[in-house]
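All protein chains but one are shown in place.
Up next is subunit A:
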Amino acid sequence: MRLLTHNMLSSNIKGVTNGFPLLIEAVKVVEKEVDFNEDFLKNMFVKVEWKALVEASRTLGYTELPESAEASMLDSDEFLRKFHHALLELHLEDGALVCPETGRKFPVSKGIPNMLLHEDEV
């Protein structure tokens, strides 16, 4: 599961007011190379919640992302590469995503998060 995905997900259990961002319990982290696409990164930059991305990347062991970011930084190739790496190349193979309010764990296995709610969470 990549951090781009993590940035889109929240715990939508009934009764939870803010299930974003999910905390990450990392058991196995892998780095996988992805082709660099500048247009895609620039489009995604606008959609991403930056703080959540920085937090998540630190949990996975990557500390290069700046605390805050603005659009002007997209002109720097160095920044784009770091952004690319954190967003697309860090991969949570096994672990869990934890709801910040209830502590409920959404398992991640073989890189696939299981976001299905149980019968009483619906």
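As a convention for this text, contacts are C-beta pairs under 8 Å (C-beta built on N, C-alpha and C of every residue); 3 or more make two chains touch, one makes a residue touch a chain; residues count from 1.
Please note the rule applied: contacts and distances are computed from a predicted model.
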item: Name under which UniProt lists the unshown chain, selected from "Mitochondrial inner membrane protease subunit 2", "LIF receptor subunit alpha a", "Meiosis/spermiogenesis associated 1" or "tRNA (guanine(10)-N(2))-methyltransferase"; value: "tRNA (guanine(10)-N(2))-methyltransferase"
item: Of A:I24, A:A69 or A:L88, the residue in touch with the unshown chain; value: A:L88
item: Positions on subunit A where the hidden chain makes contact; value: 1-2, 4-5, 8-12, 19-21, 32, 34-35, 37, 39-40, 43-44, 47, 49, 88, 105, 107, 109-120, 122
